[in-house]
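Here the complex is missing one protein chain, while the rest keep their positions.
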Amino acid sequence: MVQQKEETIQIYRGWDEFYHQEIGGKLDIFSKNGRLFDVIFAQQFDRSFLDSMCSLASQIRLLAKTKTGADKLSGLLNHKRAMLYFVQPSTRTFISFLNACHILGIKTSEIRGTTTSSEVKGESPEDTIRTFASYVDLIIARHPVEGFAEKTAWVLNRTERPVSVINGGSGPDQHPTQALLDIYTLERSFEHIGGLDGKKIAMVGDLKRGRTVRSLSYLMKNYRDIQLYFVAPEVFRMKDDIKDFLKKHDIPFFETEDFASVKPVVDAIYMTRIQKEYAETPSKETDVYPEFHITRDDLGIIQSHCIIMHPLPRRYEIEIEVDNDPRAVYWRQERNGMWIRAALIAYLFGVDEEIMYEFR
Amino acid sequence: MVQQKEETIQIYRGWDEFYHQEIGGKLDIFSKNGRLFDVIFAQQFDRSFLDSMCSLASQIRLLAKTKTGADKLSGLLNHKRAMLYFVQPSTRTFISFLNACHILGIKTSEIRGTTTSSEVKGESPEDTIRTFASYVDLIIARHPVEGFAEKTAWVLNRTERPVSVINGGSGPDQHPTQALLDIYTLERSFEHIGGLDGKKIAMVGDLKRGRTVRSLSYLMKNYRDIQLYFVAPEVFRMKDDIKDFLKKHDIPFFETEDFASVKPVVDAIYMTRIQKEYAETPSKETDVYPEFHITRDDLGIIQSHCIIMHPLPRRYEIEIEVDNDPRAVYWRQERNGMWIRAALIAYLFGVDEEIMYEFR
Partner (left out) sequence: MVQQKEETIQIYRGWDEFYHQEIGGKLDIFSKNGRLFDVIFAQQFDRSFLDSMCSLASQIRLLAKTKTGADKLSGLLNHKRAMLYFVQPSTRTFISFLNACHILGIKTSEIRGTTTSSEVKGESPEDTIRTFASYVDLIIARHPVEGFAEKTAWVLNRTERPVSVINGGSGPDQHPTQALLDIYTLERSFEHIGGLDGKKIAMVGDLKRGRTVRSLSYLMKNYRDIQLYFVAPEVFRMKDDIKDFLKKHDIPFFETEDFASVKPVVDAIYMTRIQKEYAETPSKETDVYPEFHITRDDLGIIQSHCIIMHPLPRRYEIEIEVDNDPRAVYWRQERNGMWIRAALIAYLFGVDEEIMYEFR
């Protein structure tokens, strides 16, 4: 009995120690039998994984075009149930995950809200999560608190009946499926010109606080001969941690405030929101930094194969008139999010091989 | 490139011009290959369409009675996904559409709320809608702003990947599926006595602001030998636009405040809510206009085949004791809404013929 007690009291002990170690030391606990079990950090993705997710997403996308293929997909995980626990509102990510589940036939439960008050009735967030884990086979969590999804997965992995956890965004820095969809969009857009390897990519706007450009920069280590252009006003420059990382991995990057000089040169332009404050209504035109926007006039300047990306929602960064240009891929990028999330979920439930090789 | 730019800058230009033209000039853009693609106005429905929707709704209703039939139905559109975007709360219409989707096996996503704040994060309503269109195959929208569904469909039809839009109610005048369910209820109730043609219909209550009675009056042009009785206090009389329309189409109508004289004469009584103000609690009995109500005593006065309709919710207009009379069809009318919406959705996805002729 004593031995058992020794074990049990470890449950929530050790979290702080776990949490504050280097990320490299954390990854094992979120894998089982050589496969990812939980998806918490973009750092869990290596080239081989990224490649297979992109192939799987494309396969799912193609299958979904026909009723026969779509019916096969939606019968695959018909017996599985997922919980979407979105404490932080994010309609876009929510709807994307929800429909990714539906494509695979997974039944879904939803908690959406800005407060957790009605959920918890005074119970701990860990108990709330264990409750969800009682009813479903997968938890997709979005939460304003950094490390929330990580702790969720960590706690569940210590129970006798863990279920997979996908981080749908926790705090300012972790949003791994956004990074996945960006990679998929780049690879898919360049599939007839050699893929992402060897491309020049501009990231534009608020690079300091931009979660997406930070994750994407990090993942560039998986690709060959990438060149990055960081285009931002002084005050929103990319932070040193990412730049140090790029130097360490010999990935060349250039920093500039001169967007005009970069436009004709690059293969992809990744736009992000930029404004002086996160207020709803900027008071002055210059508050939205028009020199870091894309307008219809730029369509004659950028290369004929140069794609324009944006994580959306946009505000002033891209003129509406740009939308119908075939190089404006942000709407497709959004839709790619659904396909790559379907791929990720299919992988977590172990039906990736079946989709790739048996569904002909 | 210049030519392309010329095209792209057309996208949101032209909306005001489009919106303010006569409705007759608008209809083409919401059709494709001779079939409705979006359902925005009751004016899109002609007799042939109304007849086929009624037949399809009845076929779906009959099929749904057996497990075999219901299973066939729910496999039909199993590969499709719909978004119910209900900015304006309306539980009744929402649940009706939701279950119509479920009958056909369509997977559903929901946005429900009185504010759009959490959805949009400062993005334009058009971008929000395009986002939904990225993930689903059909958008059902209800919105307090007149013209919202119309603009949604118009914008999407200019993209490379439009999806169908159904107007679930926009502003004070457009609610085409309510008109459909009213027509279906009338046709179904009279199916053994020659259908809706040749019938006398009383519309009672607040005819001035009543969206349902206005749309229904309009659709009467599709039927032969209809006579309308507008029963309302002076202050809530039917507006001139509808009366002018009826005169133009030679549809006789009678206006009166004397409900008692109309009751024994008509084949259908369409009741609507009526009260002095739209306040929750009328201060005086006369504020709710009891002379425009139906009570148990009326059941001995109306004809044995005369149906009593109401769009619901009711307040004081119909005594509860009337509910169990077989001529009180308002609960069935509500349920008819689900069947006719299922029919409409099946039609939009092109499976109407399959349901009518192959499912035996």
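Brief remarks follow.
By letter and in written order, the chains are A and B; residue numbering begins at 1 in each of them.
The definition used in the following text is that a residue touches a chain if its C-beta (ideal position, glycine included) is under 8 Å from a C-beta of that chain, and two chains touch if they have at least 3 such contacts.
All values derive from a computational prediction rather than experimental measurement.
One of B:26, B:102, B:243 or B:276 touches the chain omitted from the figure, and that residue is B:102. Interface note: of B:20, B:67, B:192 or B:248, the residue touching the hidden chain in the full complex is B:67. Think of the hidden chain as still there; on chain A it touches residues 1-2, 4-5, 7-9, 11-12, 75, 78-79, 81, 83, 107, 109, 111, 118-123, 126-128, 130-132, 134-136, 158-161. Considering the complete assembly, chain B touches the hidden chain via residues 64, 67, 70-71, 74, 89, 91-92, 95-96, 98-99, 102-103, 114, 280, 296, 299-300, 312-315, 320-325, 331, 334-335, 338.
Going forward, only the chains that are shown with their structure count from here on.
Chain A and chain B, compared by their mean Cα positions, are separated by 40 Å.
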